[in-house]
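Showing chain A:
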Amino acid sequence: MTALLEVSNLSCAFGALKAVDEVSFSVREGELLGLIGPNGAGKSTVYNLIAGAIKPTSGRIVYKGRVITGWKPFEAARSGVARTFQIPKPYGLLSVIDNVALSALLHDVTVAAARETAEAVITDVGLADVMEAPVSILTVGQLKRLEVARALALRPNLILFDEIMAGLTRPEVMSMTELVASLPSRGMTVVWVEHVLYAIMQAAPRIMVLDRGRVLADGIPEEVARDPAVIKAYLGEEMSLA
Partner candidate 1 sequence: MPERGSISLFEVVLFGVCLTLVAVPVPHFYQDVMIVTFIWAGVALAWNIAGGYVGLISFGHAAFFAIGAYTSTILGVRYGVTPWIGIWIGALLAAALGTTLALIGARLRGPFFILSTLAAAEVVRIAALNWTSLTGGAEGIWIAPVPNAVNMVFASRTTYVAVMLGYVAAVYAIAKTLEGSRYGLRMFAVRDDEDAASAAGVNPLLVRAGAMTISAFLTAIGGSLFAQYFQYLDPTHVASPELSFQFALLPALGGLGTAIGPLLGSFIIMPVSELLRSYLGAVFQGLHLAIFGGFLIVVMLYFPDGLAGALKRLGLGRSKGPP
Partner candidate 2 sequence: MIRNALKSFTAAAAAGVIALLSNAPAGAQEPIRIGVLQAITGPFTKNGTENWVAMQIARDMINERGGIPGHRRKVEYVFADTPTPTAAITETERLITREGVKITAGSGLSPLAIAVSQAAERHGVFHWETAGGAEIITRRGHKYTFQVAPSARRYAEAAVDFIVEQLTERLGKPASGLRVALLWENRAWGKSVGENVRAYAPKKGLKLIYDEGYDQFITDMTAIVQQLKNVQPDVLVAISFPNDAILFQRKSKELDFNVGAFIGVSAGYSNPDLRNSIGGMVNGIFVSDFAVQVNPKALDDKIRPIAEEFFKRYDDQMKRPPAGHASMAFSAMWAFFTELLPKAKTFEPAELRTIALGLDVPQGAMANGSGIKFTNHDWAPDQKDFGQNLRAAVGVWQWQSSGNNQVFPTRLATHQPAMVPLPKWSQR
């Protein structure tokens, strides 16, 4: 299996603050990588760098053997990289199905077809009952799932999740975790930034820990959880592993 995504010596600084400092890692085709770390560890920055939302100060990102450092978000999407937004960004004046249908349009030609795709995905993430509703009436949990739905509707190779569990009830988390875990089997590679550890720890076969913009640990959940450095980094934060 070749590396789908290759991140090498990636750095990004905002003024004096080095949010990401010489980070390198690679993700294989069909892998599910969990990205965790205490607040301000640089998770979201790495995430946005890959998604093309911000440009790195140095380092490079290779996707499918192609250097994509600092590409535009829509280029990312078109070449198969989907993302969600930590703070949901729905199209406020559109219905749920149209929100998703827009993503589906990346591959579908007609609106009708896109809406069909959208319906399937929406059912998948469990929003069937609000299919036609305006997004204005959705709860936080539902908005999070809408984000996931929009990402899935792009039918990407690489899908980036950003704290999709935040604000979800425990049962919601469970169903969502199942969904995410099932994605690799559907031929998608997943990079998943998450704060809700119990979810990611059980779903992700590989966990990478970031702290102060550097990679702290990288391995299977059990090892990572036992890693003293990680525990030290997380000290103070309540932590329920596995």
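On how the list was made: all candidates are chains of the complex that A comes from, given by their letters.
Operating definition for what follows: contacts are C-beta pairs under 8 Å (C-beta built on N, C-alpha and C of every residue); 3 or more make two chains touch, one makes a residue touch a chain; residues count from 1.
Note that the coordinates shown come from a computational prediction; the quantities given were computed from them, not determined experimentally.
Screening 1 or 2 for touch with chain A: in this complex the touching candidate is 1.
By the touch criterion given at the top, residues 51, 53, 72-74, 76-78, 82-83, 85, 89-95, 98, 101-103, 105-106, 109-111, 114, 129-130, 132-134, 137, 150, 154 of chain A touch candidate 1 in their complex.
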